[in-house]
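Every protein chain except one is present and positioned as in the full complex.
The block that comes next holds subunit A.
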Amino acid sequence: MLTKLLELVSGEISLEVLEDTQFVVDLSKKVDDVSLTLIFNKSGVTAEIICMYSLGVNESVVLTTSTIHKAPFTSCVTYIKGVLFDGGNSSYTGKIIIEKKAQQTNSYLNDNILVVGENTKNNSKPILEIEADDVKASHGATTGRVNEDQLYYLESRGLSEVESQNLIVEGFFESLLSKITDDKIKNKIRNKITNAKI
């Protein structure tokens, strides 16, 4: 699968998926309002969207992703992972639209927000609009705080609270980073995400 790095700065990006592609979204510029649309016009193509962000003090992001399946036998997986530090404000809308002709489509969206700080805000809107019957479309979304048990375990091994938190955040992103097939892009995103931490 081809891997492409998309640097979302602002405005709307709309792309047609012509071959099997993994789209890695770089949101490190912390831009306010961006949207990415993938259009599946060609039968049989597969795509992935991988997007990670870490919001520090009073940073915010407004992100929309849409996958529009117009042709049959297409599939797409969207992975979103965000970490919110003090005052972080995330607003995400993830749409899966499967049109009538797009039978045998498989589309999945997963949106996980890990809350580390206080006074955070999180809006999440995963949307499904399905007009074909022989398809599978699903999404999962979670918002949760850093697990107390995990923190306790790490701290009992001698790590400070901040170190423990950072380790948990790294692990949280690592599960998604490992899905990026291009090592150069993987490392680039890993560095950006790690540097964004407080």
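In this section, a residue touches a chain if its C-beta (ideal position, glycine included) is under 8 Å from a C-beta of that chain, and two chains touch if they have at least 3 such contacts; residues count from 1.
The rule is simple: contacts and distances are computed from a predicted model.
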Missing subunit (named according to UniProt) among the choices "SusC/RagA family TonB-linked outer membrane protein", "Fe-S cluster assembly protein SufB", "Sugar ABC transporter permease" or "Heme exporter protein D": "Fe-S cluster assembly protein SufB"
Contact residue for the chain not shown (choose from A:43, A:58 or A:119): A:119
Touching the absent chain when the full complex is considered, from A:2, A:18, A:57 or A:127: A:127
Chain not shown: contacting residue from A:8, A:80, A:135 or A:169: A:135
Hidden partner interface residues of subunit A, rising order: 84, 100, 103, 115, 117-145
